[in-house]
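Remarks on the structure that follows.
Missing here is one protein chain; the remaining ones are kept as they sit in the complex.
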Amino acid sequence: MKRFVDSLLVALVIVVCWQCLHWAVGNNSLSSPWSTVQTLVQMLGTAAFWGNVGETARALAYALVIALFGGVALGVVLGVNRLSGVVAEPILLNLYSLPKVTLYPLVLLVFGLGLSAKVAFGVMHGLIPILMFTMNAIREMRPVYLRASKTMRLSFARTIVHVVLPAIFPEVVSGLRLGFSLTLLGVLIGEMFASQRGLGYLLTSAMNLGDIRTIMAVALFLTVFALSCNGLLMMADRRLKHR
Amino acid sequence: MKTRNSHPTLQVVESSAQHAPASSEAHVEVAGVTRYFAKNDSKELLHALGPIDLTLTRGEFFSVVGPSGCGKSTLLDALAGLSKPSSGTVTFEGQRVKDVPDGVGVVFQEDASFPWLNLRDNISFGLRMAGVDGAEIRRRVDYAMGFMGLKDFASAYPSQLSGGMRQRVCIARTLVLQPRLILLDEPFGALDQQTRLLMGDELLRLWRETSATVVLITHALDEAAMLSDRVGVMSARPGLFIDFVETGWEHSRDSRVVSTPRFGEINARLWEKLRVESLKVMGAH
Partner (left out) sequence: MKAESLIRVAVVAGFIVVVELLCRSSIIPSSVLIPPSAMVTHGIDLLRGGKFDHDIVTSLVNIVAASIVSVLLGFVLGLGIHALPSVRRSIEPLLSSYYAIPTFIFYPVFIVILGIGSLPIIAIAVMLSVVTMITATLNGLDRIPRALHKSAQVMRLSRWRSAIYIKLPATLPYLFTGVKLSVAYAFIGVIASEFILSGSGIGYAIGYAYNNFQNDDMYSLMLFVLVLVTLVNVVLNRIDQRFQARRRR
């Protein structure tokens, strides 16, 4: 309860600062909190907006599924085989810190403009953290679980499904929390310069028109969405940690 | 009960007490088992264990004591089929042991209960994996929980329980699989003394109830002396049996044997041999 009140307080402070900034720079540079909300409510009433939301959501969903399953599968493989994990880790870390925009032209040339390119961007951003969290979870897993499943004569497949995956589940959720944000970011950036549809495209076209109200309304929408999803995952994370 | 080993210092303790009603057939036979480990990156091999020769009769309660690092856990791994010996064979119920055979249960030193399952699901885990039908699972799990005093905690999670209770869960999980050979690797090592004594009594109850052959690895001499029919004393690495001590306790014994004079004698016998080996280990550090 206390946490909720604190967050509310912080949100209030942010809104106040926002309002002051608005008064400082003027209506053409930054919309006020109230007019942003008004614009957003207006947009929520239009079919066009929801069409864009659907477009982004679709790309996000595909990208998340691929990043999650791919990341966990690769993470399990690299975690179980110690040597491959140790070899791969610095390479993965390096790829992780690379500004992935630099690879975008390559992705576009391979996938063309459209949904698959956006999904590829999303996966590019979200796969590695999920992979690394999974890999580390496998490494940190208590070896006694594997010995116990051996004494119960479990096959390899059953050991993975019934022992390893449940054991690493909390860490995978942590990785998913980070991976989710990054995948969303990847999809949005992809839309911002290489798409004719989606919320990212909405942002860039508004930017080209200097339409600050639309920009801020969309930004507000995305912020609320991202924070809510993150909040849900954090709650899941916390419940799993008490194990 | 005969054994063959390379250090013939076998002594039989005379006693008028009843002997355990175990049959005289060999349940587990260990012949010439050794284990070598590769040292890190070098080609050198570390001689960790053996050669070990050992015969256990069905229903025997056998303990292994020895200084730390002497290879007790390695022997247990070989008995359980968790690892292959470098040479020699282990035979269980007449069959060569290659992987973990059916009918063998292992309780580890660490808590191996699965934190993501409640007690009931933990205990029934092995049965569910083996495809045993639901009614039978319920029957066995209820029985095991009652036997181990866990009935009130069926929906609790391991993280909510003490260390001693978690070990009981692990024992229950093994019990429901109705093992004929139970191997325990210092199962009470992490527990306090009082709990250990009580758990020792529970272990004896379990042994009598299942009529299984039990092999207990422990570093606590008094525990071995109190619980077993026979104690094997292992030397410092590479581990070899240097003594076998028959306790001659009654089958119906419990922890109160610690107050008998013979308990003291057995303890002294064990320590006499073990002290020399332990000093070797200390000197090496």
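Letters A and B mark the chains in the order given here, with residues in each chain numbered from 1 onward.
Here is the rule we go by: a contact is a pair of C-beta atoms (placed from the backbone, for glycine too) under 8 Å apart; a residue touches a chain by one contact, two chains touch by 3 or more.
On a predicted model such as this, the values are computed, not experimentally measured, just so you know.
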**Complete:** Output for the hidden chain's shown neighbours is A
**Item:** Identified contact with the non-displayed chain, of A:Trp50, A:Phe156 or A:Phe193
**Value:** A:Phe193
**Complete:** Where A:Val37, A:Leu103, A:Met141 or A:Ile160 are the choices, the one touching the absent chain is A:Leu103
**Request:** Could I get the residues of chain A that touch the absent chain, sorted low to high?
**Result:** 3, 6-7, 9-10, 25, 28-30, 83, 86-87, 90-91, 93-94, 97-106, 108-110, 177-178, 180-181, 184-185, 188-189, 192-193, 200, 203-204, 206-207, 210, 212, 215-216, 218-219, 222-223, 226-227, 229-231, 234
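Here is the rule we use: only the chains that are shown with their structure count from here on.
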**Complete:** Interface with chain B, chain A side, in the complex: residues 142, 144-145, 147-148, 150-154, 158, 162-163, 166-167, 169, 242-243
**Request:** Over in the complex, which chain B residues touch chain A? Could you list them?
**Result:** 80, 82, 99-100, 102, 104-106, 108, 110-112, 114-117, 125-126, 129-130, 157, 159, 170, 177
